[in-house]
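One protein chain omitted, others in place.
Chain nomenclature is as follows: A and B, assigned in order of appearance, with residue numbering initiated at 1 for each chain independently.
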Amino acid sequence: MADTFLSIRNVRKTFATTTVVQDFNLDVARGEFVSFLGPSGCGKTTVLRMVAGFEEPSGGAIHIAGKDVTRLKPNQRNIGMVFQAYALFPNLTVAQNIAFGLKVAGAPRAEIDQRVAEMLSLIKLPEFGERFPYQLSGGQQQRVALARALAPKPKLLLLDEPLSALDAKVRVSLRDEIRGIQKELGITTVFVTHDQEEALSISDRIVVMYGGRAEQVGTPFEIYNRPSTRFVANFVGTLNVLEGTVSDAASGKVRINTEEIALKNKLNGSRTGETLSLALRPEAIALGRRAGHDANLSGEIAEVHFLGSVIRVRVGLGSSTVSLDTFNNSSTPPPTVGQRTEISFASEDVLVLH
Amino acid sequence: MTELSVPQPALAGNSAPPAEARSLRLPTQWLGVAPFFLFVLLFLILPTLYLVVGAFQTADGTFTLENLAALAQPSIRAAYWISIKVSVASALLGALVGLAIAIAIVRGGLPTWTRSATLTFSGVASQFAGIPLAFAFLATLGRLGLVTVLLNTAFGFNIYAHGFNILSFWGLTLTYLYFQIPLMVVIITPAIDGIRKEWGEAASTLGATQWQYWRMVVIPVIWPSFLGTVILLFANAFGAIATAYALTGSSLNIVPILLYAQIRGDVLHNANLGYAIAFGMIFITGLANIFYIWFRVRSERWLK
Partner (left out) sequence: MRSSRLWAWLTFAVGAACFFIPLLATLEFSMRMRRGTYSFDAYKVVFGDPRFQATFSYSVVAAIMTIILGILIVVPAAYWIRLRLPQLRPIVEFITLLPLVIPAIVIVFGYIRMYGSSSPLPLLASSRSTDLLLVIGYATLALPYMYRAVDTGLRTIDVRTLTEAAQILGAGWSTIIVRVILPNVLIAVLSGAFLTFAIVIGEFTMASLLNRPAFGPYLQNIGANRAYEPAALAVIAFAITWGCMSVIQLLSRFAPRSSNRPN
């Protein structure tokens, strides 16, 4: 693995009687883009703020580029930070905001001007230097905030839910822009969000957090396809959950309602008669039989939503319902509600939840 | 001047209601606001205009600027000057002390009850002006006042022997501070609330020290609100008369007291000069309020 740039070791944070972050460990490689993903209150922002220096860890250590920064003040750590509320200084123009870090460091005028011009073209707002923050839209303000954070060439970039305050469309375009700039500059980045689509689309690795702990660390593909805990499986992506009973542990047969499917190697430890929760991603299920899908269940079409290129179908299987997507086909009409049908999936795509 | 057939464009007919079609056809809304505008016209605008016009007239009604010129005579000029001095002193001191208190309760890390208690008491204190205030300060810092006596008996420090006198310029200024400081606290606290925590954090990550952050961001942002409120405090003190009258009688000849004497007994033997004095007062407070509004608009724009 590439050299570790940011190292968070056994970090813990307690406020009065509540422990907000428990034993957090993470190594981030140089140039990597890591997201902290989780619901509100999971501790992701607290960890970020400890890396930034706004909170002092109750235990553990943080190293940046080999240097122990745990006790350093925020203005001594040479990191850039972007906030959810933009936090642009209202009395300064865009150019002055971007120049702030350099001005504070006492850089010469010419260097400041040049750097500001560079940054303005990086965020694609070259004509906006003399405007004030209140004259900019949310998305523009956040880009300026990014430029301001990057202007002093920090070693690390931290982003605290930077897109949450923006409109949906702006969110999507801006996250790609952020990722593009990050790749171009090669700066190590930590990105906090509660939006799993955001995290999945732009991260090198994701840390899924819950209750102050890191539930799972992995690439987006790993997190999505091989969730290691029930929480991660539920939080990331949609999940269909079916209740079944083990009818024969030895051969891996599980009874769902009145039908049986065989799950070859998935029943580690479960005994006959035990009830299980089986989870399936919508894209793993197909309407009707399919080659390679060795499990079949029958049911009735409960809902059909025509969304254009995708048709979202909900199929009732006895007491539970599963949601699956199928692509629109101009020569085939969508299924009708009430129609009896079969669904199929590959047994190896089933996630057994504990 | 006092005709009642003042044009009432509002009542002239059914004015177009806002975009959506409404079921109501009657011009009820204009009838509803008419009393307000009629009242304001008759009892606020016209009397003032009457005085303003009179300031530019001689006794027989011809237009003249000599009344304004007469304002420059020594006694009147002195009165304006004292008024301005008292108002500026109480405004500046009140603003600085008020700002310190406001910062303390908003950002000083104090428990929340201090903030609500301070704002409540400030609301009350800013209304406690007029004659009772004069009495209160006489009881505090007058020759037999509690503080005077305490300082004398406990510390042997006789402030009157050292030249202090409640019945003087500084005595009046000090008394005015009792409502100027709370007024400042009440008005400036929302502006200080507006200084967002994230700005400080952002400045910190960009390498700034506390002092640099204050110098480059906080002070410039607060400055227009601060200045605007100083001006408001100035106008507030300039128009006040009751406290001064009760405290210093006519010995401290500020403009409102001069005007009072003129209204009571035409001491200047020139009614139009009285109008000019009134006009001078309106002019100064009006100018002050224009600047206040200008500063307010500027600061609100930034803090959108």
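Criterion: a contact is a pair of C-beta atoms (placed from the backbone, for glycine too) under 8 Å apart; a residue touches a chain by one contact, two chains touch by 3 or more.
Here the structure is a predicted model, which means the values were calculated and not measured.
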Missing chain: touched chains present in the view: B
Hidden partner chain, residues of chain B it touches: 1-4, 17-18, 23-24, 28-30, 32-33, 35-37, 39-40, 43-48, 50-51, 54, 97, 100-101, 103-105, 107-110, 114, 118, 120-121, 123-125, 127-140, 144-147, 178, 181-182, 235-236, 238-242, 245-246, 249, 256, 259-260, 263-264, 274-275, 278, 281-282, 285-286, 289, 293
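Simple rule for what comes next: only the chains that are shown with their structure count from here on.
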Centre distance in Å when chain A and chain B are each reduced to the mean of their C-alpha atoms: 55
Residue ranges of chain B touching chain A (in the complex, touch as defined): 196, 198-199, 201-209, 212, 216-217, 220-221, 301-304
Chain B-touching residues of chain A, taken from the complex the two chains share: 52-54, 73-81, 83, 85, 87, 89-92, 100-101, 103-105, 132, 134, 145, 148-149, 152, 154, 158
